[in-house]
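So the structure is just underneath, and the comments pick up after that.
Of the protein chains in this complex, all but one are displayed in their positions.
After this line comes chain A, so read on.
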Amino acid sequence: MGKILMKGNEAIGEAAIRAGCLNYFAYPITPQSEVAEYLSRRMPEVGGVFLQGESEVAVSYMLFGASACGARVFTTSSSPGISLMSEGISYIAGAQCPAVFVNIMRGGPGLGGILPSQADYFQSTKGGGHGDYRLLVMAPASVQEAVEMVMLAFPLAEKYRNPVMLLGDGLIGQMMEPVEFPDHLKSEPTNKDEWATNGMDTRGSNKRNLVKSLFLDAGKLNEHNLMLKAKYDRMKQEEIRYELYNIESDYKALIVSYGTMSRVCKTSIDNMKDEGLEVGMVRPQTLFPFPEKAIYEAASKESCKVVVSIEMSMGQMVEDVERSVKGKLPVRWYGKCGGDVPTPEEVIEAVKSFL
């Protein structure tokens, strides 16, 4: 199949279908309502389920119920909606069910704004809901990458029996770009008979299955949390993804940036190169697990004097960058968080000011 021009939100919806997920529950919120609009037409064509729930809270539990009986499920929302879904996300993680959540971030806190933002980094990578759980978080920098990450998200959610989050921003959702849906990323749902409440007759068994997150015994709850931790540790071993840019040069500064912001940074890096100033970049594609080692190694280059975390937030990822650099170099932050994406010129000015 060749390339077609698609809006990010619609491409995300189509990618889920191409990945083999035919169950979508959602609640409208700007700037990602086009996903629901697209799938309300598309799901009936492919014999799938489309349902607009009464709230994001309810939607997260529709996903939970459907996933717990073995179905492949996903939803899309934006920042305030993800706050509401966070209750359900915690239960889904606790009960170890696979599900895919897409957050097309807008500005916050509160109602914030409807323009692009990256201010939900903490929410998605550090918690959001209650309890000791983690999401596998992927951050696309283009519509094509969003498509590929959505298609990858389902097998990963099933591999770990854990929610996976795609963290995009308003620009990824709203812009149109050429996309291609790769056939090789289509994956069949895994066999879930061991744990899913899909009915004893369905699996021809006399043993009933139970999907729950309650452990009243302290020892058992601790054991459960240790088992969850082991999964998150395994993600750190097997799922770290990142891109390196201009990393062969003798860069004086190292940028760490993700998503839409990283594309602006690439332009800035190219322009600085033309001026004779070399700057490298590590672009995390997974925010959890975070590419700590790659950042540490990149910061270890002798020519490098400073590491700059550039984000559309007031400095959230910078804490993970500091953790990764381990005090080897000064770590600085630059960003904006009102909905304006910093320009290449503003990025250049910021980087130069830190040198």
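Keep this in mind: a contact is a pair of C-beta atoms (placed from the backbone, for glycine too) under 8 Å apart; a residue touches a chain by one contact, two chains touch by 3 or more; residues count from 1.
Everything below uses one rule, namely that contacts and distances are computed from a predicted model.
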| field | "Ring-1,2-phenylacetyl-CoA epoxidase subunit PaaA", "ABC transporter permease", "RNA polymerase sigma factor" or "2-oxoglutarate oxidoreductase" - which is the UniProt name of the missing chain | value | "2-oxoglutarate oxidoreductase"
| note | Missing-chain contact among A:Glu54, A:Asp183 or A:Asp274 belongs to A:Glu54
| query | If the hidden chain were put back, which of A:Thr197, A:Asn225, A:Ser249 or A:Thr267 would touch it? | reply | A:Thr197
| said: From the list A:Ile114, A:Met175 or A:Val211, pick the residue that touches the absent chain. | reply: A:Val211
| remark: Touching the hidden chain, out of A:Pro28, A:Gly65 or A:Gly113, is A:Gly65
| note | Residues of chain A touching the missing chain are 23, 25, 49, 51, 53-55, 57-71, 73, 87-88, 91, 95, 197-202, 208-214
